[in-house]
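All protein chains but one are shown at their positions in the complex.
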């Protein structure tokens, strides 16, 4: 995080706080099934690449469609999911983008049931600023328990 | 979070950090059974309204009593609980209060047993400042798996 020490750049703590607020809203939109608003937290050509899926989802329209469909399936199954990000490491790149590596946990609770840890992942995001707001331009997700441990 | 950009208001990052420290201490007091100190982190007429309970708990005396009694039951059962807040979204209201929406996870471990996720919730707090310190004036908790997913 070197270039953020320039006078023109926001201080580390302002950036880190902004990233935390960003993920809080981003995940709450996702888990509430507000698919279009969630897709707006990506760039227009934003890419979501989970390693355990055959290919990445690219662009807001496809991103919103994927979330809408996943959320409908959860509602039909009576399940609420909560996505948590933690251990969020943020590095500023020379081009002004932020490179984030963090852990993600998905907790699922079915109607009348106990919460279950559905998934533990590593999430690597490239965040960029558009019109003053952070957006995900590229997300790579690696699900624990799928490939070789590392 | 508009009014916090005024000169007189603390910067976003200072507020967000303060909220994180507040919840850290608030939850540690709760889980340690320090009921009276925990109740002091609410306003005098603070209200805790879990949707899955028949009615809200109002006021420090009632809040402390509820926690003391819950903690005694856990000690008798040999269980330690840990409350985690995550995905903490903070908005400043025009009246200076902070509106927080976040996730809560309760982890319980009985003596000799493995940790279990006891509860996944959404927590909505109104935080106000009294004598320079943040206090919960109103908390609304929605437990996952109880009502319709949303």
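The chains carry the letters A and B, assigned in the order they are written, with residues numbered from 1 in each.
Throughout what follows, contacts are C-beta pairs under 8 Å (C-beta built on N, C-alpha and C of every residue); 3 or more make two chains touch, one makes a residue touch a chain.
Please read all numbers here as calculations on a predicted model, not as lab measurements.
**Q** Among B:49, B:93 or B:107, which residue is in touch with the absent chain?
**A** B:107
**Q** When the complex is taken as a whole, what residues of chain A touch the one chain not shown?
**A** Touching the missing chain: residues 11-13, 16-17, 86-90, 101-103, 105, 116-120, 144-146, 148-150.
**Q** Going by the touch rule given at the top, which residues of chain B touch the chain that is not shown?
**A** With respect to the unshown chain, the touching residues of chain B are 11, 13-14, 16-18, 20-21, 23-25, 27-28, 32-33, 74-75, 78-80, 82-86, 107, 109-117.
Keep in mind that, in the parts below, only the chains that are shown with their structure count from here on.
**Q** From the mean C-alpha coordinate of chain A to that of chain B, what's the distance rounded to whole Å?
**A** Inter-chain centre distance comes to 25 Å.
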